[in-house]
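Only a single protein chain was left out; the remaining protein chains are all shown in position.
In this document, chain identifiers A, B and C correspond to the written order of the chains, with residue numbering beginning at 1 in each.
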């Protein structure tokens, strides 16, 4: 972690139709040009015949200038192998905005990690539809913008949000128990770049009040799921899930209470993987590299 | 466990409208009459105002004859407190039938525990809609009856099953990956006495092929749920659930493979609680005492 | 939770030699005098013949004045039953001090819960042997006292700590990754009132650098354990433990990173149970009521 922050590595996330020798071709390209591979993980979806890979290499001795890598890679391999890929550099810190409503547990968990320097990310902006958590923004010295979205004014308010996201140069958005449904337009602007935490074991208990529904059904475990937001509610690619055991003694208030720890840990795990550029999506699923 | 098998204890499972002093009344009754309480666990549903309790006591020095306890209890307390209860004695071994289809993992797990003497139960009968696992019945010396149920002949075949359950004096039925839906008539005859294992984290993925559905949805955990069978498919009171972590690398075949361990453990935990008379049901939920 | 904060309940934690009728006697006492029992959980250690119980009842209609309950209880039952007990009232908020060193994850987790009002507790004081986390105290408006303990000046520095704990009326101390061993004298002043988090699955890896030791041994799970501090290092009564899975890919830095989430959750669970007065200790073990 320490290293990533102070050195400059290239991270290639790619997928293409499966074919012989892809690993050999890519690693050969990196090695020949003086790159030292620090990480390589790949996965072959044999059912659909697709090859996925994440490679990270040290640029210190790399012969190709940083700004030319993409062009070379494109010309030499990407087109030939019908590859889709993204190339990023660890020297550039991603910028993350947090959207919250009234509950603080996920927000504190994210900010505590950020403040401790656990994550290679910038958090320059918190947005909320309520003023309740303004003091948390102040505690951490982060601009806290109240945008009181309602069903009626959503288009207008989202326009203000876009303007903020633009102004702060935000790369991705984390919905930390943000109790508003985003418009399709909003979602379309940030494909696979809005991470939500839903307080159920998806696909069980989609929508509002999942703890009430879980209580009604009498389940013995409750869950939380973090996922990328798509146009369909709570139906986007799942990044991480976990559960905690409950018993007949637990009231709905107990579920809410126990669920909080789950929500914050599950959301933070997902955000961390996103920051580390270790997530690929396909067919509404995620590949999360180790 | 050892003791239960060789001594004679009374087990009272009860619920009634919550009111002051119930524990005092019941424990007083047992103590005054020379019963030694070995186990007491209670739970108050404050939302609905219902009191639930399980008490187990040693009958060795109990002043009231075994066959009279119920009558006395009824007269003295049950009516007065509007109590519903069941009284049973650990000296009487319950008799359990196992229904299977073609998969053996749950069946072996149940029989291995039975043969090792882990459980205070008799298993005199295995029923299957296929002959595939007949050899398992032979291995363990347990009658294995093939009843080839189909949608067309269900009524007739279930009549044969009733006759078998009757003949073998069966108290409760365990569906150990039995791939047939029971008729409402069948279920009505064994209320809270048919335990099923469903290979998903209910209420997600009700019905057929849950592993396929889980794979499609891209979940990060798969689950198994044991529940009492009711007229509505996979919607009965849940007794026990657990999950196992999966990754994008897992194919449907891997889910099926990983799920097997889950299914057998979750089913066996539920069956054990049932054998120990530690389950109460209410409003389509279970209270499972420790 | 909400209720506990706004109403006044009595909490009785007790143990005595096991004997017939204890539950009946105690519940009778509470009922007869107009107390409404909100919680009762008991446990019998049959090996050592000891009976343990926690009872909580509403004082609103209780006939015996609050300040007299202990006297009455003592005279009527405690001596007769050779009982040891503690009686407390939920109307009185306990006061907790946090001791930290340089790592902030446990501290933030505790303060986030406190600030959100999750816990019925006061946190008026943070003590540290380093100034590094002073800003966290400032963020949350809590006095942060730097007491630079070393082996050489321990007696003197602990005297300052005692003075602080006294001045702030502290009931119990939470060591939130505090990297100093307390003196026997210190520990003796707060029996079962100092909660530590040790970053291993105790009793494995006692002492310093448990993640290094875990890495060396090649374990597949790492753990964290919260316990009451006793004179013997990392050997006090365990309150809560949990684990997280690791693989051969994880470096020591990864274990430290993964361990942080574990440490904070395990510590907070223990602190919560302590605040709820749900922990009894005996023979260097804990009974943690549900």
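Definition applied: a contact is a pair of C-beta atoms (placed from the backbone, for glycine too) under 8 Å apart; a residue touches a chain by one contact, two chains touch by 3 or more.
These figures come from a predicted structure and were not determined experimentally.
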Touch as defined at the start, partner being the missing chain; which of B:66, B:257 or B:283 qualifies?
B:257
Using the touch definition up top, pick the residue from B:72, B:89 or B:140 that touches the left-out chain.
B:140
Out of B:72, B:89 or B:108, only one touches the absent chain, namely B:108
Which of C:137, C:237 or C:259 touches the missing chain? It is C:237
What does the interface between chain B and the hidden chain look like in terms of residue numbers?
1-2, 103-105, 108-109, 112-113, 115-116, 118, 139-140, 247, 249, 253, 257, 260-261, 265, 268, 290
For chain C, residues touching the missing partner are 43, 46-47, 201-205, 217-221, 223, 225, 237-243, 247-249, 251, 283-288
For chain A, which residues touch the unseen chain?
20-21, 23-24, 27-28, 31, 36-37, 40, 42, 245
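By our rule, only the chains that are shown with their structure count from here on.
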Turning chain B onto chain C by a C-alpha fit takes a rotation, in degrees to the nearest 5, of 180
What whole-number Å value describes the gap between the mean CA coordinates of chain B and chain C?
37
CA centroids of chain A and chain B: separation to the nearest Å works out as 42
